[in-house]
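Can you keep this structure in mind? I'll have questions shortly.
Every protein chain of the complex appears in place save one, which is left out.
Up next, subunit A:
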Amino acid sequence: MLAVTQLQCKRGDRLLFSGLDFAVAGGTLLHVRGANGSGKTTLLRSLCGLFTPDSGEIRWKGEPTRRLGEDYRRDLLYFGHLNGIKGDLTGIENLRIAATLDGDRVEDSAIWAALARIGLVGFEDLPTRMLSQGQKKRVALARLILSKAPLWILDEPFTALDVGAVDLLETLIAEHVAHAGIVVLTTHQEVGLTSGQVERLHLGG
């Protein structure tokens, strides 16, 4: 479904990687590894279309992602270093806006349920700036529960999470992969997957 051919990325004058080829089929977790500064985030941002690679092509379902544009972005969920939630809005409001922008009609009850599952019962109506780092991250991760996108691109999703949240996130990822979804993620810890395929990509060195 997701195929990358001869991808090359530079940051300024520094070559991060070149000649990168890989293909990921549905029901696969792609674990991108590499030392700090090896270009993991740049690769993930290129996959989303937030960064323009120097050369190479990224195809989604056989079509170049550049040409697919909005059709590709509908299938995509990106979780970056920044949580992408507004501190002055409550968790409910943040998720409602995110769902509307994704073009989904999500019932409020589904949003409450998602926040409950992610472990934020009692914090739904607080402005998210009052929450701790880990809780903010949980609000952002609740999007994973609500999203219908088949392709998840997660950049360091496990940082700042406690043990319970890490378990939950692993479960969410496993469920997504079991439903023939694709997860591309970077993390320095091992991800336990019970079903589906795990592929590893090593960047740099």
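Here, contacts are C-beta pairs under 8 Å (C-beta built on N, C-alpha and C of every residue); 3 or more make two chains touch, one makes a residue touch a chain; residues count from 1.
In the analysis below, contacts and distances are computed from a predicted model.
Asker: What does the UniProt entry say the missing chain is called, choosing from "Cytochrome c oxidase subunit 3", "Pyruvate dehydrogenase (Acetyl-transferring)", "Small RNA 2'-O-methyltransferase" or "Heme exporter protein B"?
Answerer: The record for the missing subunit names the protein "Heme exporter protein B".
Asker: Quick one: say which of A:Pro64, A:Gly103 or A:Gly204 touches the chain that got left out.
Answerer: For the chain that is not drawn, the touching residue is A:Gly103.
Asker: Which of A:Trp60, A:Tyr78 or A:Trp152 sits in contact with the chain that's absent?
Answerer: A:Tyr78
Asker: Can you tell me which of A:Gly19, A:Gly37, A:Pro64 or A:Gly87 touches the chain that was removed from the display?
Answerer: Spelled out, the listed residue whose C-beta touches the missing chain is A:Gly87.
Asker: In the complete complex, which positions of subunit A touch the hidden chain?
Answerer: Given the touch definition above, subunit A has residues 48-52, 70-71, 73-74, 76, 78, 80-89, 93, 97-98, 100-103, 127 touching the missing chain.
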